[in-house]
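Note that one protein chain of the assembly has been removed; the remaining protein chains are unaltered in position.
Which chain is which? They are A and B, in the order written, and residues in each are numbered from 1.
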Amino acid sequence: MTEQIDKALQREYEAGFVSDIESDTFEPGLNEDIIRRISSMKQEPEWMLEWRLKAFRNWLEMEEPDWAHVDYPKIDFQAISYYSAPKSMKDKPKSLDEVDPELLKTYEKLGIPLHEQMMLAGVAVDAVFDSVSVVTTFREKLEEAGVIFMPISEAVHKHPELVQKYLGSVVPQKDNYYAALNCAVFTDGSFVYIPKGTKCPMELSTYFRINEQNTGQFERTLIIADEGSYVSYLEGCTAPQRDENQLHAAVVELVAMDDAEIKYSTVQNWYPGDEEGRGGIYNFVTKRGLCHTNAKISWTQVETGSAVTWKYPSCVLKGDNSVGEFYSVALTRGCQQADTGTKMIHLGKNTRSTIISKGISAGRSNNSYRGLVRMNSSAKGARNFTQCDSLLIGDQCGAHTFPYVESRNPSAIVEHEATTSKVSDDQMFLCQQRGLDPEKAVSMIVNGFCKEVFKELPMEFAVEAGKLLEISLEGSVG
Amino acid sequence: MSSWLQTAVERAADVSDGLALKRQASLELLCDAKWPTRKTEAWKYVPINVWERAELSGATNDTVSAPVIDGLDSLDVVFVNGQLQSVAAESIEGLTLISLSDAGAQAADLFGTIKPDRHLFGLVNDVLATEGVVIDVAAGAEIEKPIRIVNLLGEGAEAHTRVLVRLGAGAKATVIEHYSGNSLSRNTGFAEYQVGEKAQLEHYRFALQTGEAMSIGGCHVELAEHSELNSTLVGFGSALSRIDVDVTHAGSHAFAKMNAIYLLDGKELFDLHSTIEHAVPNGTTEENVRGIVADNSRAVFNGRIHIHRDAQKTLAELNNRNLLLSDRAEINTKPELEIYADDVRCAHGATVAEIDQKALYYMQSRGVSRAQAQVMLNFGFINELVDQMPNEALAEWLRPQLRERFASMEVK
Partner (left out) sequence: MLSIKNLHASVEDKQILKGLDLEIKPGEVHAIMGPNGAGKSTMGYVLSGREGYSVEEGSVTLDGTDLLELEAEERARAGLFLAFQYPVEIPGVSNLEFLKAAVDAQREARGEEAVSSKDFLKMAREACKQVHLPAEFLKRGVNEGFSGGEKKRNEIMQMLLLQPKLCILDESDSGLDIDALQVVAEGVNSQRSPDRSFVVVTHYQRLLDYIKPDYVHVLSEGKIVKSGDASLAQELEDQGYAWLKEQRAADAEQSA
């Protein structure tokens, strides 16, 4: 049976193609000069460069973390190119018509049409290709509502006061090794500002694509939801199939002011490497949100890609009554390794957090949940509920749970539960007895296992996520 | 290297007995070992510097008698300030009860076979524990009388003792490790248990040192096929109190039931690390850990279950529940699962909560004062595990001590 299931899990990586696009790519290497060049490519103001250099100097002093349950060869940071942009992007196309058709075709192939007439209704997209943003759709419509949605490299020029105020305010430069690196070399990403009392009129999304070889992608996203506002933001990511590993070290910062709500969803489908563990993306990401009074931040992630994932979207519940949520599905197969989870830091009174994590491991993969729930002594009446479930498929994989619970307030309540299970023969038999083929049966069981998380995804994404798992489960089952 | 560790290593050079070879190996590891800091995962929440800082005057060698437990007819081994004072002389068929120094080859057989060498203080104990006891139970022997090892620690003492236990196939025995003392002292107490095929070990560790006493120790158990472990650990915190309990399912179909209780008050500290290794199929582990943490105290529980690739059909459950009674107290708990086999049933749960307000009100509505209701609820929470202790005399002896602790704990 296991064999059958495993077969069902075989899949093609559909986003594995390479686009033939001429790029300006820096030679590999990392030093202050490279950082100055990135900054000048982006024609950044002096303060931005200074900020980068400061981060770089910090990074040099820091050590690569080794506590995660992942194993990969030491990264040679000098062998990576830190900037790559399509040549055609040099003169900053003013409209879609000026954008290289090959670029547009890439996104189309990925199911993200950028032409206005073909665009997904109700979703504005910022398309980031290697180190630059290619296009951001629906900008005018959003501007009407006062919503700012643009590449962060552009926001540095147009809204320096906001960027200066909030960049690094949630994830400090020295937060961790990869975050520090990102601060020094980040190239592009999205910037969002939702004004007071505004419900963002459409879903915002960023689509990240790594194309060029031997480059790292260091994106940076900053979302500020002002008092009483609401925004739902989605991100997706893919990369070509290559034999070398590539580094992706992003930082995402969310600020939810009083009464604001941010819903942040990710479908992460970076190239996972092949069955033998050759190639694939190292996904080392720092995501954190700060909740002010009555604010709410909800992270939902579906992680199916990357060779190594190291990612802990977190919430700092600073304001009283604020709410943090984390819903995660992580599927690992082949030789993938995922170490992912969340941190919920309860500072305010009556703060609430919910963590639902579903890990599915197959093949020879290792899937770890790592989480921290901290109730500070100020977190009177705070509550946390955590449920971590792992599903093992086959006897060559690993499923692990490392939850840290720290409580300092007697009126705070923390509940953590974790279980492991497998796709049982009985379940399979029942499905088959009712006429389902094994492939469908596994996918149904896995989907059922993940349901609590999927229902948190925005409609458009729920479909995509379902499809992703289905693709993952697609294959020839006898 | 820390200066304390430095002197420990120097003192180790003076030790020479039949265990020299094993001690030498540990000494080498110890010389390379790093003194734990806050960044060392296994010592994350416990500042170890008190251990090093303490200046000990050296203990006077008084003769102290072991505390009597009503209704318990036990074979006692008594250590005072780390020095063996007495070993029960009664001869019982199938039982060898003998001091470490007199045990000779038997000791060499058992010493360091189970204890993992990853533990810095385990290594310290390896090189410095010249005092200890060997308990060897012949195959098929059922030792009715519990064997009690008492460690009494007085002001200024530094003690390193070792307990080596082997239960032959089908043997049955009860071993009680009992530590007490409340004045400034340092002690490492490690025990190794080899539980043979179909053997049954009933085990207790009462880590009742409080106050200034500093204690770091461990119980390491290896279970052979179809063997059974029923273990209860009770800890009161102290200036530094750390215990590592490691159980390895080395033979299939073994059963381990482990209950642990910690009750902390004042500025006490208690750190319990447990590791269950399921190396073979069909093992079962049930672990229940409960703690009450009051005033300015801090509890740490790290419970790891590791299911190896071959350990199919394992059933392992770990449950940790904590009551936090004050906003200056702290509880840090981390139940870990590391699973490499798919056909297993594993679960863990951890909760930290305040006292059940509904129950409190219910009791008050019957006329019981709030303070008394709290004591009763605390006691009830812990007593559920005390009730499960197979030895009623020990449970009876423990209960009033628990009540006394609860009565002094303040709830806000």
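The working rule: a contact is a pair of C-beta atoms (placed from the backbone, for glycine too) under 8 Å apart; a residue touches a chain by one contact, two chains touch by 3 or more.
Note that the structure is predicted; figures quoted are calculated from it, not measured.
Looking at the complete complex, one finds that the omitted chain is in touch with B. Per the touch definition above, the residue from B:Ala139, B:Leu315, B:Met376 or B:Ala393 contacting the chain not shown is B:Met376.
Note that of B:Asp117, B:Glu155, B:Asp310 or B:Asp356, the residue touching the chain absent from this view is B:Asp356. What chain B contributes to its contact with the hidden chain is residues 356-359, 361-370, 372-373, 376-377, 379-384.
Basically, only the chains that are shown with their structure count from here on.
A straight line joining the Cα centres of chain A and chain B is 43 Å long. Contact residues of chain A toward chain B in the complex are 2, 67, 69, 375, 377, 390, 392-422.
Remark: chain B residues 41, 309, 312, 322, 324-354, 412 touch chain A in the complex.
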